[in-house]
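The complex appears here minus one protein chain, its other protein chains still in place.
For clarity, chains are labelled A, B, C and D in written order, and residue numbers in each chain start from 1.
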Amino acid sequence: MAAASLPAAQPAPLRAVRRFLSSYGLILVLLAMPVAFGIQDLRTEGDLSRLANNLLDGLSNGSVWALVAIGYTLVYGIVELINFAHGEVFMIGSFVAAGFFGTIGLTAATGGAGLVLGLLLTLVLAMLASGVLNTMIERVAYRPLRNAPKLAPLITAVGFSFILQNVGLLWRGGSQQSIIDLVKSQKELFNVFGVSVTNGDALAVCVTIPLVLLMTAFIAKSRLGKAMRATAQDPDAARLMGINVDTTISATFMIGGMLAGAAGLIYALYQTTVWYFQGFTAGLIAFTAAVMGGIGNIRGAVLGGLIIGFIQQLSDNRIGTQWTPAIVFAYLVMIMVFKPSGLLGEETREAG
Amino acid sequence: MSPEQENILEAHGVTKQFGGLTAVNDVSFAIPQGSIVSLIGPNGAGKTTFFNILTGLYKPTLGRVAFSGKNITAGRPDKIMALGVARTFQNIRLFGTMTAIENVMVGQHARMKAGLFGSIFRPPWVRGEEQRVRAKAAETLEYVGLRSGVHDQLATNLSYGDQRRVEIARALASEPRLLLLDEPTAGMNAQESESLTRFMQKLRDDFGLSILLIEHDMRVVMGVSEHVTVLDHGEKISEGEPQAVRSDPQVVEAYLGKQEAERQRAEQEGAV
Amino acid sequence: GDDDDEGGGGGAASPDAGGTVTVVSSLPLQGAQRPQTTDMVKGIRLALEQVNNKAGNFTVKYESKDDSTAQAGTWTPEAVSQNARAAAQDESTRVYIGEFNSGGSAVSIPILSDAKLPQISPANTAVGLTSDEPGAEKGEPTKYYPSGFRNYVRIVPKDTIQGAALATVMKKDGCTKVAMANDKEVYGAGLSRNIENSAKEQQLDIIFNEGIDTKAPNYRSLASRAKGQSADCFLFSGITSNNGVQIFKDFAAALPEAKLYGPDGVAETGFTDPKEGGIPAKVAERVKVTVATLDPASYPEEGKKFFSDYEAKYGEANPNPYSIYGYEAMRLALDAIERSGTGEREDVVKALFDTKNRQSVLGNYSIDENGDTTLTDYGVYDIKDGEPSFLETVKAGA
Amino acid sequence: MPELPRNVRIALTVAVIAFGALLPLFVEGGGGFIDDATLALAYVVMALGLNIIVGFAGLLDLGYVAFFAIGAYTMGYFGSLFHINVNGGEGLHVLVAGPAAELPGIHANFLIIVVLAIVATTVAGMLIGLPTLRLRGDYIAIVTLAFGEIVGRIAINGDEIAGFGTKLTNGRQGITPVDKIDLPFSEPFTALNLRPWYWVAFTMVLIVLFVNFRLRDSRLGRAWIALREDEVAAVSMGVPLVKTKLLAYGTGAAFGGVSGAFLGSYLNTVNADQFQFAFSIFILAMVILGGLGSIWGVVVGAIALSFINNRLIPDVLNDVPERIGLDFDLTELSFGIFGFLLVIMMILRPEGLIPERRRQLELGEGIEDLAKTGDDDDPVYQARVP
Partner (left out) sequence: MAMLEVDEIRTYYGNIEALKGISLTVDEGECVTLIGSNGAGKSTTLRSISGLTPPRLGDIRFEGENITRTPPAEIVQRGISQSPEGRRCFPRMTVRENLDMGAYLRRDKEVGSDMDRVFDLFPRLKEREKQKAGTMSGGEQQMLAIGRALMAKPKLLLLDEPSMGIAPILVERIYETIAEINEQGTTILLVEQNANYALSVSSRAYVLETGAVAISDDSATLRSNPDVQKAYLGG
């Protein structure tokens, strides 16, 4: 029998619209703002340098988010926990770094090898501090709840996020604290076609990209990476493979924390301001980025972080900073509508 | 199968592709009213996929499905269920934190009327409905052979075999006209499989239920079905009466294996 | 206290008056405003300690209440109304110092007005709480006093005055295109509206006045918008803890030539001193801030004494500017209790509104019939060695 | 644990209700206790509403504050001076007496406002629910969170949006004051006598409790659990996905709206700063701490957290150093303490203060008990602390 084609449930034009939307809707959504603004710029200013500057700012800001988001998504992927404390671990990393600058005598005048060496040392310290802190939180607040209802660790995470914020508050007070500008973050490094690239931009991008490549390779290739993925997907089966699930989870928190620490340092260098509350915002953005890209997917988290960076800068520049969070979230909702499992999320067989 | 018998389900040219893989390829198929029909084939032949198309979980790439004359292609699963098509799952999908009896009560969702306000104010008719549904669920569980002692246990706490029974009960309780069973005897021993075979026949005889069965246990397939369709690589490779299909060389080659065919033959002869 | 010579009637307390009365303060002790409010409480305590807990014949007890919650991190209506109600219920409470936020006072005034409990705000600047002058919403201020009883006074000038002062300074400095940002708080937004109004009068071009997201990590894109529109001055109308430091740094970087301005909300070392996390010296060079307090040198003795006493007690030479308002709020409360004679709430209210020509740490002021202070002079400060340093006085509205 | 006979359970329920209802008569009418209690009851209403969404239907909602906001703004729009120019400054008055009847602006009877709030939040709940229908697990969480934040942002920035001669919101300035509740056959409420407020809140709680219990053991309740457990299986068993999920969002949201309208009036303000993410988390913590899906658990969780937040930390703990003669400011540790308490409570009782029945079963506790119970629609059965 000839295969009858699909019964017409909808009139043809509607169907075409739907099909078009489902395949290109996402792209339309993502490009809407830049394209609209680009056209506007061409009309009013005659060139695209304003847009290009926005996008560059977005890229560097987004790189910082991406760094926070990778650590977030790693932990998220493995224990399926919305880790509200992650942002605070990142904040502590920033504080440690900012505090250490003074300790080892880095000043705005330090340059060249001294600066590089000092920063590397700080990096190690910040990563260690945040890594250990994160592992400790896991041990104290999440591990005892391994068999509890899935949402129970969410509350301990919130609890720890409060505790750490309080630590930050006691440490550096309630206002934003300006710290020394070691890398002359806002100083122009070079300028192409009216796009001004600053030291901060270069730093953020140059640190993020290698780290992302490294992490992706690590998760895909290394034994620990494999163990992490297996544990994430089915802990009992992972045990049957000879994987020590507790150790793996600890290691994941360690790595996640270390990434947060690295991000903390970059953030401190890039913004030259630290604040006890910075982790809350960063955590929320990292969560958003992780989900936008597809939970547990590292490249997705990076993509999510960058997209958020772009949206934020475009919106700050054109629409108004007070609306920026709302616009970021509106974008998120639209992306979720078109890609329910995130931009790079994997769909698995659901039926049967 | 007499020609004047009405078909309760007809599928025409159903095709389903996943990316580059064609899981079901242009399969046409019919289930006569009140009959038991089996769908067999090697692993990955597309049987479960076909089920998922019939029940609305997958949208076929091509093709059309009609249930008692109504087009249900890519219809909403819950609507298809409400029309009278109930199913079980190959990988058992019970509601883990519900008790066995509650699971079966959910199966009757489409047959109940209480809405939001009915549920809140619980007028007498809603009370009556609840009682009826609960009683029916208990009865169905007994019917599939689940001891009353475990009716109030959570589904996750049941053993594999018992979970299968609850699943069948859950499907049955909705009083379907067509029952789709995906490897119902997996995880059951020979005796249990046999009683399930008899049970299917009884369902058909008592309630005029039509059954579509996916099964790898040839003893069950041979024992119960009036008609067998064989899929391989998504295509229909053979179809007909069980005996005929069983000796179809293509089926032996792709699915049964020489040894199994041999054994079947021996058994058959022994039994006669 | 030695500021009662002008108050009159202080010594005339009826012989049977006396006993213990309570003054409560209700301030957000959690979250972003904590730095201001804790120094304020310190100022309050200092004031009370200096008079040995005495106001005339009354022994004064002080109770510090928190109008924020840990969970919210800022003032909450729940906490404000709870504090107001508790104060109203407690017979011994005679003065209520608060709230810090104008929005909070909008909640507590109606409750306290019903209970005829005198209220002194050390920080509210929203116009509409006391008067219906431009800047107030329709229906203000009567809607806050449902029974018609005015119980509320404040010791900080309302926004109209500082707005004019800032506009004047910018005009004088030769600004032509001003980029403005405000923190959207009642204080910051209200003040920025007043600055805009005054700027218009003085033909200053405000290219934008952006309400910022105070939790944003940076404002580089916003600053680059100002650059795109060739702004030559930048003004942030808000408080330090609403990301004041970051926004100044970002605008300073994007507009290397521009002059930068801020209101009293940023006139504190947390903003001016890099050692305390304030803006870097390079940026500070370009900043001017206005404060209702004048040059410490031109302060009355009282004022100088405050700073030295504060340092003696708490070891901080440069407290948050709000500490002095806390101090003065308590001083005024004590003074009014003493002047009231009976210490009864209605009498204290009357005494508050009767405050005339009071010599205080803030300078010489009276309370007008709306409950506003008559202080109008603003000091313009620039920043030297991480500290605000007095430049000149501007006459508001000039 | 021995099973309580049915009539004992009924007696116990009646006793609890009577105790709750009569409580205000024994305390100061304007005191801190009744204030805390009234707030706690308002939170109980929200927590039970959220419990329907998260506990029953398993849809992790991190944006519940949106419904609080919408309920409160309904109160603000229809019971304050917000629309001061309406009717040429004369005001519109619908079945109100007392001071409100004289004022400009729109002033409707509280009961009407409640109905409007229910309608508004139900619709909002469903709208927010729509984009989450295809989503799974935590993807739902972020989308609801997003909506909560968007609503919060609109509240804060609404003063920039104007139309029809009015602003959308009053921004951070807030809408103040708000009409007091004015019920038929009673004196208008006042800010200083809190007893009537308490009783209104108490009545709301009784209603939500009733609805929660009825829904839990109903066709709809089962459908929610089924969807929460396995969506594919549930739809294959005839549970309509869209309708069932939206009903959960809608009902849960409605209670948030009712409570929001009440709080708007009770707190005398509708202030944009209240509608922050932290509030969603606060309510969610009540639900999880109490015991996800467990009705009495959520009640206890809400009361406990509300007490910790509004009384224990600000008033009890913060006074401790002063009382024992230390010059130490505990307020600077407040949210650390709050966080610490959350962590400790959760670790000590991972299943929640009063775990849901299913949870107990899953742990293999008390299966024999349950087998005997048979009928468990009686609230008191759940009240037993295991």
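Rule of thumb we're sticking to: a residue touches a chain if its C-beta (ideal position, glycine included) is under 8 Å from a C-beta of that chain, and two chains touch if they have at least 3 such contacts.
The structure presented is a predicted model; accordingly, all values stated were derived computationally and were not measured.
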Given B:91, B:131, B:148 or B:247, the residue that touches the chain left out of view is B:91
Among B:42, B:56, B:107 or B:176, residue touching the chain not depicted
B:42
Consider the whole complex, including the chain that is not shown, and state which of A:120, A:192 or A:237 touches that chain.
A:237
Missing-chain contacts mapped onto chain B:
18, 41-45, 47-49, 90-91, 157-162, 164, 183, 186-194, 216-219, 254-257, 259-260
Even though one chain is not shown, chain A touches it at residues 223, 226-227, 229-230, 233-234, 236-245, 346, 348-349, 352
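Everything below uses one rule, namely that only the chains that are shown with their structure count from here on.
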When the centre of a chain is set as the mean of its C-alpha atoms, what distance in Å lies between chain B and chain D?
44
Using Cα averages as centroids, what's the distance between chain B and chain C in whole Å?
75
Where chain A and chain C are represented by their mean Cα positions, the distance between them in whole Å
39
In chain A, the residues touching two or more other chains are 162, 169, 320, 322, 325, 350-351
By the touch rule stated above, which residues of chain B touch at least two different other chains?
57, 89
For the complex, which residues does chain C have touching chain D?
29-30, 34, 38, 65-66, 69-79, 81-82, 85-86, 88-89, 102-103, 106-107, 110-111, 114-115, 126, 137-139, 143-144, 146, 184-186, 189, 211
Chain A residues touching chain D in their complex are 76, 80, 82, 84, 140-141, 144-145, 147-149, 151-156, 158-163, 165-167, 169-170, 284, 287-288, 291, 295, 320, 322-323, 325-326, 329-330, 332-333, 336-337, 340-342, 350-351
For the complex, give me every residue of chain D touching chain C.
28, 30-32, 35-36, 39, 81, 84-85, 99, 103-105, 156-157, 160, 170-174, 176-177, 190-192, 194, 266-269, 271, 273-274, 276, 278-279, 282, 309-310, 313-314, 318, 329, 331-332, 334-335, 337-338
